[in-house]
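With one protein chain held back, the other chains of the complex are shown just where they sit.
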Amino acid sequence: MDSTTTHVAAGAKAQTRRKSSKPYLYLLPHLVIFTIFFLVPLVFGIYVSFTKWDLVRTPRFVGLQNYQTILFSNSTFHTQLVEGLRNTLWFVLISVPFCILVPLLLAVALNAKPKFGKFFQGLFYLPSLFSISAVVIVWTLIFNPNYGPLNSLFHLNQVWTGTQPWAWMTIVIVTIWWTIGGNMIIYQAALNGIPKDYYEAADIDGASSWEKFLHITLPSIRGQFLYTLVTTTIAQFNIYGQPLMMTNGGPNGSTSVLMMYIQQNAFGAGQSLAGLASAMAVVLGVCILIVSMIQFYFLRRDY
Amino acid sequence: MRRLRSLVLALATILLAFVAVGCTSSRAQSDSKTIVFWNPFTGPDGTSMQKLVNEYNATKPEYPVKNISLTEGDMYAKIPTIVNSGRGIPDLQIVHVERIKDYVHNGILDTYDQYLSNYPNIKSSNYVQEAWNGGSYEGHRYGIPLDIHTFVMYYNKDLVAKYCPEALDDNIVTFDEIKAAGEKAKKDGITALGLTWWKPNYLSMLGQQGGELTKNGVDPTLNTEPAKNTLNFYKSLYAAGITSRDGQDPMQLFLTGKEIFHPEGIWMVNQIRESKIKFGLTNAPQVSADPKKMVNWSSSHQFVLLKQAKRNTAKTKATLKFINWVRTHSIHWAEAGQNPASQAITKNKAYQKMGQSFLLKSKTEQESLRIFDYRYNGYVADFLDRYALDPVFGKTSIEKYLKDMQSTVQDKIDAQITD
């Protein structure tokens, strides 16, 4: 790495002497797009969270009023923030372990090179290529109390998407079914990369399979494990489609995630409450930021 | 690594091919000579509207109409965004009459005022009064009515004969009659009453209990004694075990002959007809048998013009031509089960034979049609559609539900920018 950088520097020196503005031309497309569609909206987004705005008229500065409303008042918007955030966190907490463990188990099983391994690998990866709305439509039929297989096969009378804790369970199952493919392949590649002689040495020492898994497999894939942990957590924080289409936020608002409230307030029927919604978005953003920073901190320490 | 090149080539080819296809076909769509018409008719009534549009287009008008139906919830969420975005705004739009006031305040509608002089038949005396009046606000005309539609009740004739033959003698089915029938039907696994679309059921009962959405037209009055009574009433019905249960599809029960009474909109008649069960149509269920106290939730579909910065006058005139044509041809709309707002149809013989026409025939019936007009009705509807029957099914308390409904609507109003 070090030597490459110096090489690059040396190689490019002659070049820069001739034309110094040219490198910027290579950056220009990205920087222009980045500025207009990321940087400006980011700064603007933070600004409008301090204003009253309906997306049409000019934003009117109101100081900390939006934050006061959503954080400390007893208005509906405070309830929305607290419940939305709580539901989001709850979803992250229950779904992330499954989205890490299930693909890990699948990868370990596939790594044993069983029959039809390629077929299974393909099957488990497949759903991640479907759009969430198609996935939810197919699964709502499975959970449908009148036409679905669950109730009739097990002789139950359960309203899966309409009562807790089943509503969360359906959302988590759909999420696992939809998303684990990527993580599974990452683990598979990592498991493939563990040298065989590690295991042979352990065999000579008489280690059990469990001990081998614990002391050889897990430490060897730690890097990928942490990487998937961070990306999965961030992805689950942005949950929106599953509760919107499976449960419509119910029963009694218990699966309404913050993203749904932000969307409703800013782009719902009636006048847009873009200022308040922006403040909520900033709060959600800061939460994601903090959680991912904590995770990065552990990731860095472990390396 | 030849596959990257082939990938990029493939992507580019697909892109070019479809952009070419897309350009030609999207030119056809956004053709300035087409009136793009949005409406919420996704139920069985959608077929009838399509028929009506097809028939109009068959007259070879200079500006043909393109009929696009969206689910009500999606449609109302899209209207402010599309007007705000300034692109792809439909030329003609159907909204419920209760939405007009708030849309006017938010600058979402254009008025018909300057065009009406060209169409002298679009006037008060040619329409049912209540529907016509709802289309004007602060002295300007924003809506031209298509219909008055009402939430009534379907009943299974065989099951009524078996469990409560005398319930329909006065054409008012009371909840007591339903309860009595339900007690008898229970042991046969027959449901007496379907818990259908909550909003009209709730509002209809609220009206019967003497409740209103607002007292002064601005502030919501949702957490009131009548509201509490409404919820308690439904809760006890549910507890008695004579209604459809949580998670059951009442429409499925009714169509498969397992439900006696099915409150639904008149616009659903064609779907029910398809199932071949013997059914009849009557007023929505009532607490009292007194016809003077009867309430049937109603609304009116209105043609409106969404705000367009550069409104095309010729096209707008053509749009009014279509509205005027519908006025004399909406018998097809009546075939969908609806009650057209046009007097030209209400006097039609064929219409008067239709099941739903009883609602406009007598004065008592006409007075029972209650439109819950309130500027912020949209927020109330959002709440009722979202939290629906949760307190009836015991998922939340009645107190919390009503408190939340009141504060949600009030807080959303307070957070708005007022001009």
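Per-chain residue numbering starts at 1, and chain names A and B are given in the order in which the chains are listed.
Following the convention adopted for this analysis, contacts are C-beta pairs under 8 Å (C-beta built on N, C-alpha and C of every residue); 3 or more make two chains touch, one makes a residue touch a chain.
Keep in mind that, in the parts below, contacts and distances are computed from a predicted model.
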Check your understanding: Which protein name, taken from UniProt, belongs to the chain you can't see among "Phenol 2-monooxygenase P2 subunit", "ABC transporter permease subunit", "Heme exporter protein B" or "TatD family hydrolase"?
Key -> "ABC transporter permease subunit"
Review point. For the chain that does not appear here, which of the shown chains does it touch in the whole complex?
Key: A, B
Study note, to complete from the structure: Given B:Asp74, B:Asp170, B:Glu225 or B:Glu399, the residue that touches the chain left out of view is B:Asp74
Revision key, fill the gap. Missing-chain contact, candidates A:Pro23, A:Pro165, A:Pro195 or A:Pro219, resolves to A:Pro23
Exercise for review: Give the residue, chosen from B:Ser236, B:Ser275 or B:Ser362, that touches the chain omitted from the document.
Suggested key: B:Ser275
Point to revise | Contact partner of the left-out chain, one of A:Ser95, A:Gln224 or A:Gln271 | key: A:Gln224
Check your understanding: If you put the missing chain back, which residues of chain A would it touch?
Key -> 1, 4-5, 7-16, 20, 22-24, 26-27, 29-31, 33-34, 36-42, 44-46, 48, 55, 105-106, 108-110, 112-117, 120-134, 136-139, 141-142, 144, 146-149, 151-153, 177, 182, 185-186, 188-190, 192, 203, 209, 223-224, 227, 234, 237-238, 240-241, 244-245, 259, 262-263, 266-267, 274, 277-278, 281-282, 284-285, 288-289, 292-293
Revision key, fill the gap. Where chain B meets the left-out chain, the residues are 1, 3-5, 7-8, 11-12, 14-15, 18-19, 21-22, 26, 29, 42, 46, 50, 66-71, 73-74, 78, 81-82, 84-88, 249, 251-252, 255-256, 271, 274-275
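Following the convention adopted for this analysis, only the chains that are shown with their structure count from here on.
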Study note, to complete from the structure: As the complex stands, chain A meets chain B at residues 52-57, 60, 69, 75-77, 79, 145-146, 158-159, 162-163, 248-253, 267-273, 276
Exercise for review: Using the touch rule from the top, collect the residues of chain B that touch chain A in their complex.
Suggested key: 76-77, 79-81, 84, 102, 106-107, 246-249, 252, 376, 378-379, 382, 386-388, 390, 393, 395-396, 404, 407-408, 411-412, 415-417
